[in-house]
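One protein chain omitted, others in place.
Let's turn to subunit A:
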């Protein structure tokens, strides 16, 4: 699948190379089949069948099957998902999951990998356990 990544986000340093392992990354003007955007867009290219909006709302009416991550459902016909943690791998999993299995993201459903944010204890212990990552 040809996907275009648009916008900027700290998680992109992690998300982009891992998406590139399994998808063809192309420019927004290169007729992508999917668009993953971290910033507002005025319009979704006609070629796009699947669109993912991270922390931004899509332009309505929707022209593609759409997942909105991190913004509350607003009756716009998109699927919605929340993040339980700040780990970029979780964000990647939602993007990848939607691109592979869009039917698992019902319209309007607030899919989340867990229902609560980590506690202070959780964060402290997780930071201790995690392999070192670039800061």
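Worth a mention:
The criterion applied here is as follows: contacts are C-beta pairs under 8 Å (C-beta built on N, C-alpha and C of every residue); 3 or more make two chains touch, one makes a residue touch a chain; residues count from 1.
The working rule: contacts and distances are computed from a predicted model.
The listed options are "Alpha/beta hydrolase", "Cation diffusion facilitator CzcD-associated flavoprotein CzcO", "2-oxoacid:ferredoxin oxidoreductase, gamma subunit" or "C4-dicarboxylate ABC transporter permease", and the UniProt record of the chain not shown names that protein "Cation diffusion facilitator CzcD-associated flavoprotein CzcO". From the options A:31, A:60, A:89 or A:110, the residue with contact to the chain not on display is A:89.
Of the candidate positions A:18, A:41, A:62 or A:107, contact with the unshown chain belongs to A:18. Even with one chain removed from view, subunit A keeps its contact list with that chain: residues 13-14, 17-18, 21-22, 84-85, 87-90, 92-93, 96-97, 100-101, 104, 113-119, 121-123, 125-135.
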